[in-house]
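Submitted below is the structure of interest, expressed as structure tokens.
A single protein chain has been omitted from the complex, and every remaining protein chain is retained in its original position.
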Amino acid sequence: MNTINKLTEIFSKFPGIGPRQSKRFVYFLLTRNNGSLEELSKLILELKKEVTVCESCQRFFPKTSQSKICDVCTDKNRENGMLMVVERDADFENIEKSGAFGGKYFILGGKVPILEKNPEQKIRVTELKERVQDKNLKEIVLALSVSPDGENTEKYVRELLSPIVEKKKIKISTLGRGLSTGIELEYPDSETLKNAFKNRT
Amino acid sequence: MNTINKLTEIFSKFPGIGPRQSKRFVYFLLTRNNGSLEELSKLILELKKEVTVCESCQRFFPKTSQSKICDVCTDKNRENGMLMVVERDADFENIEKSGAFGGKYFILGGKVPILEKNPEQKIRVTELKERVQDKNLKEIVLALSVSPDGENTEKYVRELLSPIVEKKKIKISTLGRGLSTGIELEYPDSETLKNAFKNRT
Amino acid sequence: MNTINKLTEIFSKFPGIGPRQSKRFVYFLLTRNNGSLEELSKLILELKKEVTVCESCQRFFPKTSQSKICDVCTDKNRENGMLMVVERDADFENIEKSGAFGGKYFILGGKVPILEKNPEQKIRVTELKERVQDKNLKEIVLALSVSPDGENTEKYVRELLSPIVEKKKIKISTLGRGLSTGIELEYPDSETLKNAFKNRT
Partner (left out) sequence: MNTINKLTEIFSKFPGIGPRQSKRFVYFLLTRNNGSLEELSKLILELKKEVTVCESCQRFFPKTSQSKICDVCTDKNRENGMLMVVERDADFENIEKSGAFGGKYFILGGKVPILEKNPEQKIRVTELKERVQDKNLKEIVLALSVSPDGENTEKYVRELLSPIVEKKKIKISTLGRGLSTGIELEYPDSETLKNAFKNRT
């Protein structure tokens, strides 16, 4: 298989990309100048060397110093007592951008699908248990998908942490359910309406 | 203008219907038998005769008895102390179908757009003020669109009712904001995330 | 079942309309004034009285005179030698609006699905055979859907008419296949490309 086809195949595995668009990526690259391709090639090669996983929150962050802990985890202006548990780095980024939360984070690395036999292979069980040993911790906020798999993950994490949080008197909370921006009352499902009514303010 | 064109024009004003689809409606009717057309014609003529507006909640309901009050408003198994204010009949139907609420309703009849000069022409101001005089009333739940116009309506209604509710010690609440069913944390806007965090449980 | 529900059910059978939108139609009607509803009711009742099927082309047309033949069929400025066969009235309207054709039309009333056992119940076989007896006729243009069912209809019509057209030396043609407006060459299917190449000009 030639370079065009090999690259097409690799791009077709990128999230959300089909065979036609991946071929278009290759033709797009062919129209770039050598400098651009060299830069892209170099950045991809350096990506994992320059990016590391934070030993505390498990998110990807640029290795800028010798530190093994990311800038969010070491930020002294953040509440040490609050830990928000999210599924993926992209969730962290969106929440962080919103300014809705001023505490620390933990990236699970995924979800636990319903009927999953080996949950500990789907999410960072050991790292999470280690992380919640933090003596400052007062509340763990579960910020997971509102879906059957998300709810299964929540149930699994609550059980997993239950001995620790009971002993250390840490509260576990879940993000509030209700009406999202843009909703008209003609459309939401029963579950959302029930939560919106229960959580009325 | 002939009958085909007149009907096409009328159907094109139906909600969500453009000129092409409205023409298709007319051709569809032309393929129906006479009995079907007579039934449709009769039902449309009878609609407003057989349907009336409930004097209490202002929603449309079938005139089955001599009563001027609908079956929901007269239902003794419903909580008289709770009144949910919605914009339209379709909102009432969706909430009722969900089983999320067991009190009474009031249909505003619309929204108050931002900068609207005559809000009392957009929503049922007199009927609402009258309705909240009910001596049993303990809480008014505002179930309005989560949008700028919905929020403007909420503000207007709260001000409108403020003298009455203060005097009678009636609580006014709003449906809870937060994550709706199906959401992944990568996507919600800042407002929704802030509410979801504030309303965590 | 009450009037609201009966009307909702009828509207839900209109082409392209689901249960939610059909309910919205009923609420829309409830907000109209009595005069509007009376007009709509009357027009629906009159529709089939004021509209008739042209004995020549079989399309719906307003009964304006005593004539049983529509204005297009009696138009002396149109070519009598050309007859375009379409599936539905909406096809006739779109072609007529385009100004692409200056002859006469015949509305088949539908398609012959593949494997259909009774094609003569799906399209107007008798009326078409009668229509092509016209002594002025020189060419029949088949303007049918470009789909398996459309092609099956074409095959069936060609066979049906073959004894007549051979005897009377009438040509049967099909609308040209090729590239439609808006196409980029990266996208069309093989069949369209083959036709576009064959019909290059």
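We just call them A, B and C in the order they show up, numbering each chain from 1.
Keep in mind that, in the parts below, a contact is a pair of C-beta atoms (placed from the backbone, for glycine too) under 8 Å apart; a residue touches a chain by one contact, two chains touch by 3 or more.
Model, not experiment: these values are computed from the prediction.
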{"item": "Shown chains touched by the chain that is not drawn here", "value": "A, C"}
{"item": "Omitted-chain contact residue, chosen from C:Thr52, C:Asn80 or C:Thr192", "value": "C:Thr192"}
{"item": "Touching residue (missing chain; options A:Leu43, A:Ile69 or A:Ile114)", "value": "A:Leu43"}
{"item": "Sites on chain A contacted by the missing partner chain, in the whole complex", "value": "2-4, 6-7, 10, 14-16, 21, 23-30, 34, 36-48, 50-51, 60, 62, 64, 88-90, 93"}
{"item": "Touching residues (missing chain, whole complex) on chain C", "value": "86-88, 90-91, 93-95, 97-101, 141, 143-147, 150, 173-201"}
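We take it that only the chains that are shown with their structure count from here on.
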{"item": "Overall pattern in which the protein chains touch one another (line/ring/star/complete/other)", "value": "line"}
{"item": "Central subunit by CA centre of mass proxy", "value": "B"}
{"item": "Computed distance of Cα centres, chain B from chain A, in Å", "value": "38"}
{"item": "CA centroid of chain A to CA centroid of chain C, Å", "value": "55"}
{"item": "Junction residues of chain C - those touching two or more other chains", "value": "none"}
